[in-house]
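The complex appears here minus one protein chain, its other protein chains still in place.
For clarity, chains are labelled A, B and C in written order, and residue numbers in each chain start from 1.
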Amino acid sequence: MLYFNNDYAEGCHPKVLEALCRTNFDQTPGYGEDAYCAEAARKIRALCGREDVAVHFLVGGTQTNMTVIAAALRPHQGALCAVSGHIHVHETGAVEATGHKVLALPSEDGKITAAQVRQAVESHRNDGSFEHMVQPKLVYISNPTELGTLYSLAELTALSETCHELGLYLFLDGARLGYGLMAKGNDLTLPDIARLCDVFYIGGTKVGALFGEAVVICCPALKEDFRYLIKQHGGMLAKGRLLGVQFDALMTDNLYFEISAHADALADRLRDTLLSLNVPFLVPGVTNQLFPILPDSVLDKLSEKYVFCEQQRVDETHRAVRFCTSWASREEAVDALCGDLRLLFGKN
Amino acid sequence: MLYFNNDYAEGCHPKVLEALCRTNFDQTPGYGEDAYCAEAARKIRALCGREDVAVHFLVGGTQTNMTVIAAALRPHQGALCAVSGHIHVHETGAVEATGHKVLALPSEDGKITAAQVRQAVESHRNDGSFEHMVQPKLVYISNPTELGTLYSLAELTALSETCHELGLYLFLDGARLGYGLMAKGNDLTLPDIARLCDVFYIGGTKVGALFGEAVVICCPALKEDFRYLIKQHGGMLAKGRLLGVQFDALMTDNLYFEISAHADALADRLRDTLLSLNVPFLVPGVTNQLFPILPDSVLDKLSEKYVFCEQQRVDETHRAVRFCTSWASREEAVDALCGDLRLLFGKN
Amino acid sequence: MLYFNNDYAEGCHPKVLEALCRTNFDQTPGYGEDAYCAEAARKIRALCGREDVAVHFLVGGTQTNMTVIAAALRPHQGALCAVSGHIHVHETGAVEATGHKVLALPSEDGKITAAQVRQAVESHRNDGSFEHMVQPKLVYISNPTELGTLYSLAELTALSETCHELGLYLFLDGARLGYGLMAKGNDLTLPDIARLCDVFYIGGTKVGALFGEAVVICCPALKEDFRYLIKQHGGMLAKGRLLGVQFDALMTDNLYFEISAHADALADRLRDTLLSLNVPFLVPGVTNQLFPILPDSVLDKLSEKYVFCEQQRVDETHRAVRFCTSWASREEAVDALCGDLRLLFGKN
Partner (left out) sequence: MLYFNNDYAEGCHPKVLEALCRTNFDQTPGYGEDAYCAEAARKIRALCGREDVAVHFLVGGTQTNMTVIAAALRPHQGALCAVSGHIHVHETGAVEATGHKVLALPSEDGKITAAQVRQAVESHRNDGSFEHMVQPKLVYISNPTELGTLYSLAELTALSETCHELGLYLFLDGARLGYGLMAKGNDLTLPDIARLCDVFYIGGTKVGALFGEAVVICCPALKEDFRYLIKQHGGMLAKGRLLGVQFDALMTDNLYFEISAHADALADRLRDTLLSLNVPFLVPGVTNQLFPILPDSVLDKLSEKYVFCEQQRVDETHRAVRFCTSWASREEAVDALCGDLRLLFGKN
């Protein structure tokens, strides 16, 4: 079987594995206070173009989201996010388990707008019983989103300005950040993100690492005591240097960006094939996730050879599915899939 | 000014006050372990037609909702409710502060259906990543709802059967239960509710008491250690007998039901007037809350003499407002309002 | 039976009851935004000698403690308190239920010292793995303490200076504050407390009210959004004016202080009798709670006529018990008890 169901089916990039093997018997202080973490953080600060940001390494995405949000909010405050946001639907209520409501906003494409944020905050503030309602205080976005879409520089700038005008934090979940940054048509850079967001993370788990997310805290108020929060929420790895070693490798010689570009290029190849076959998409996208709408007959046939994700039924004979490429995807596998698609559509 | 903005503008019914005065210097054990609470509980059990239910008295509605839900759920479980449900919108995230997600279902009239519950549970169970999502385990409904609508016996029976088939608890918030039970067209009785729900409460705050809600626990699994939960969530009144004294008075000689019927009758009088003037309603209703849609000009005029609640703007010249009657409403006040409405509509 | 087991066995002082009756049919805004609450707050600010403090009214003590602490702390922070502190032993883990650890310090007499606070904070800060431990951020004291002892002005000043030097909040639980302020030998005033503490409350439940605690927030940082926290933790009474009416009555014409002095005077009478009989005390005290150590034989005899609390067994033939007087205690009851004690000790 060839796997296109997600971007975490394999282990890690060979260079990351090599670094782990090479450093395996080094003796270092625990809990992220080692030289590898320091060096990885230094490289990330340089890539962000800001010496003043704090960088922390956590193990996984849900853990990172709940730790950042718990660190940022007082008990009566909540996080605005798209109705499709990962914290709203796929983290088993981890944010609520820290005591905070997720305030979902409607969204077709996984994104929310500055206007929606403003409207939510103003309608809260203007309500006569505002103290009976959760106070919006943080905006959670993911980029790329759960639907593979991207924020433009203009959109992120508008969100940032609105959040800061209204006194909200802007938090960007970058579980797949590399795939977004390297996508065709993306106009956001890491320094833009570090300038516009209060806190964000650079995902490692889905982009070449065994595991790990690098949290970048830009807003001074969010920096204080963050390590206590990591420890309390179970995210402080005893052998913290494993995170430093991996991110050091990924941030060396552009590795993180090259392997992201590789996945995007293969996704583009698959996307072009689908478009050439006039296959419609649930959501248009430019990153490593594709959501084509295909006939059941085609999907049944494909499933004999390929693994992919069910997304949703669209009509009686069609459903939307998700295909993912990743840093680990092989060109031949994508070509095989493209070939089979053309065959099934009688277009060879 | 004449107040129609809510049903908690005054203190308590004279008979309740009289009972508080009469017993003021009695010395009793604290924390609800006194004879008044025992007697009030006895009367409630009798009215429910079940000797086996547990009855507890708490101070307010938000407190009751969060205590019941915290008692019922494990950490990964959540409460299904209408998008307009009080726990979802007007309790400052009290349920989330106990760690649980509120899973909102769409609703136009404040109610949810058995079919919606089934669909939510089945779509959870059939999802490949169900362990990444909050598990629905309790259904929260209010009756009357926040929009003044009522569940029929058939609807509540269907909800109950569905919940029990699927292993969910059914919790009915009866903050305004009296106004529901005595409304024209209502076909639910207290014994029905005690038979169909796992836990519910009989609201006192809005129906003749200074404060207080009587929780009735029908399901054995929810009875265990409930007093610990009350204490932990700040709902255990030192002078608990104040709750017993009040509910004893309310449950004596049908008082609770008579004063509820009084409010409903006055609401009907106002509703009939509005209907006779062809005023449309945001939601049709039969209880003490009315949501008419009125021209801004009429509302501006009314607001010189009457206090009411803004609900929502409907179009450029109309808005929906809420008028409430209560156990304390005076006939003359309602008649004055009806008269002024007829005048403003030129229909006298 | 004559009750000396606690100070909340009766309802409220007649003047409080009279005020509740007199205002019963007034129509007011809900949730504490009424004129009675405003007036009670004004009187409390005046008694504190500070116009800049915020005053809020909550229903009960556990609720108040958890709301204040939840409002003050970030998730990784905890509250230092005496091992006998109410939040540590008698609130069913309400503070922990808001996510915070109670850091108990040893104490024989219910009090903690500035030196203990300093030592706890410094040992935390000097520990190599301080981020693995809860950060002390708030000091909780009760005055009078759970053992009836009092802080002196010098002790409270030292605590206040130490807390502020170290960046901690000082929170004083005044559930029985009146009995402390009026006790012989007390040298603290309400303005002292308002000057030295960051937040404290004036207890009503045990001092003449049906229920209610008046929270006084002195520290600006703790004032922000406090009403959201009250609502979230179930402490916002719909008919909030009930709290205002009661505290207005208590703070009028010195009532709160006079009824406190009454209880203290009766406690002194009982204490003098016990001392004249050479009865030892578990803890020496000057307020309305007494903890004498008495022979089992005497206690068995007394229990036929009087209700009191078991505190602890001291040796095979003696146990410490608690006798309480209150605003409601009658002189004749105390005299009867004193007479019976003298008789039982053969000293009449």
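Remarks
As a convention for this text, contacts are C-beta pairs under 8 Å (C-beta built on N, C-alpha and C of every residue); 3 or more make two chains touch, one makes a residue touch a chain.
Keep in mind that what you see is a predicted model, and the values were worked out from it rather than measured.
The chain not shown here is touched by just one of C:Pro75, C:Gly110 or C:Gly178, and that residue is C:Pro75. Checked against the full complex, the candidates B:Leu2, B:Ala71 or B:Leu290 give a single residue touching the omitted chain, namely B:Ala71. Within the complete assembly, B:Leu229 is the residue of B:Leu17, B:Leu172 or B:Leu229 that touches the hidden chain. In the full complex, chain C contacts the hidden chain through residues 75-76, 78, 89-93, 96-102, 128-129, 131-134, 309-310. Think of the hidden chain as still there; on chain B it touches residues 31, 70-71, 74-76, 98-99, 131-132, 135, 225, 227-229, 231-232, 236.
In the full complex, chain A touches the hidden chain at residues 1, 3, 6, 8-12, 14, 17, 20-21, 23-30, 59-63, 66-67, 91-94, 97-98, 205-206, 210-211, 228, 231-239, 242, 328.
Keep this in mind: only the chains that are shown with their structure count from here on.
If you tally contacting C-beta pairs for each pair of chains, B-C comes out on top.
Here the spacing of chain B and chain C, counted between their Cα centres, is 34 Å. Distance between chain centres (mean CA atoms), chain A to chain C: 50 Å. Residue positions 98, 228, 231-232, 236 of chain C each touch two or more of the other chains.
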